[in-house]
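Pasting a structure below so you can have a look.
All protein chains of the complex are present and in place, except for one that has been dropped.
For chain A:
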């Protein structure tokens, strides 16, 4: 029983996980960093600016008086009464 040699290349048996990681880890890192940067500059920075702008010229007494006139408080009535 002798067989002629069939020449098929031996498949890769080792280093499969390493190869996969070397390919996917940089991509994963890059995408995560991009997501974090997008959130920082799309959400947190505008939000910080919005709060800063709101309080830059905020007059608490004026706002209080406006709210009082609108009649929402129970402890102080509008100035008419």
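The rule is simple: contacts are C-beta pairs under 8 Å (C-beta built on N, C-alpha and C of every residue); 3 or more make two chains touch, one makes a residue touch a chain; residues count from 1.
Following the convention adopted for this analysis, contacts and distances are computed from a predicted model.
**Student:** UniProt names the one chain left off this complex as which of "Cytochrome c oxidase subunit 4", "Serine/threonine-protein phosphatase 2A 56 kDa regulatory subunit", "Carboxypeptidase A1" or "Retinoic acid receptor responder 1"?
**Tutor:** The UniProt record for the chain left out of view names it "Cytochrome c oxidase subunit 4".
**Student:** For chain A, which residues reach the chain that was dropped from this view?
**Tutor:** 1-4, 47, 50-51, 54, 63, 66-67, 70-72
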